[in-house]
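The structure that follows is given in the form of structure tokens.
Excluded from the complex is one protein chain; the other protein chains are retained at their positions.
Take a look at chain A:
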Amino acid sequence: MLCQECGNKPATLHFTKIVSGEKTEFHICESCAREKGEMIPGVSGGFSIHSLLSGLIDFDTANKIKSGVGKDIQPLRCEDCGMTYSQFSKAGRFGCSSCYKYFNTRLDPLFKRVHGSTSHVGKVPIRGGAQIQVKRRLQDMKNELQLRIAQEEFEEAATLRDQIRELEKGSIEQ
């Protein structure tokens, strides 16, 4: 079966959506899927993202192996719960919160595809959250600093740089 997007490569990703009992099937090749990465959940509309998920994770690993990146490397494994990356890709579920740490290098592309983003900007637990707030503010200020420099607003940049130093001193002393 040929890819329904480009029409010349074989389709390797298949998914089905059901809306009002009406089934629609999608067949896409890997390169179109990669190109439209973030679009896939959008294209799929009414169908469950869970069903697509393990496909996405697998496809990610397959790419790495094909391009030679994954060769001769110990299989990724969470040292806390023992789950391997390939088990994760089959289950579509993490075994414990440490899996996020041990699989970290592989997660950005997955999150990017599922959420269009890789980092949290929402609510933070009240206890132990103060440091995170400072960190976030620092990051925002550093971004602004880059912007000021790029726009050659050096006076504002200097003030900002001093504020960043102050804040960093404070958070280190804590």
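We take it that contacts are C-beta pairs under 8 Å (C-beta built on N, C-alpha and C of every residue); 3 or more make two chains touch, one makes a residue touch a chain; residues count from 1.
In this text, contacts and distances are computed from a predicted model.
**Student:** Which of the following is the UniProt-recorded protein name of the chain this complex doesn't show: "Methionine biosynthesis protein MetW", "LLM class flavin-dependent oxidoreductase", "Protein-arginine kinase" or "Thiosulfate reductase PhsA"?
**Tutor:** Its UniProt record gives the name "Protein-arginine kinase".
**Student:** Out of A:R93, A:K142 or A:K169, which touches the unshown chain?
**Tutor:** A:R93
**Student:** Residue-wise, where is chain A in contact with the chain that is not depicted?
**Tutor:** So the residues of chain A touching the unseen chain are 18-21, 41-46, 48-51, 53, 80-81, 83, 91-97, 100-101, 107, 110-111, 114-128, 132, 135.
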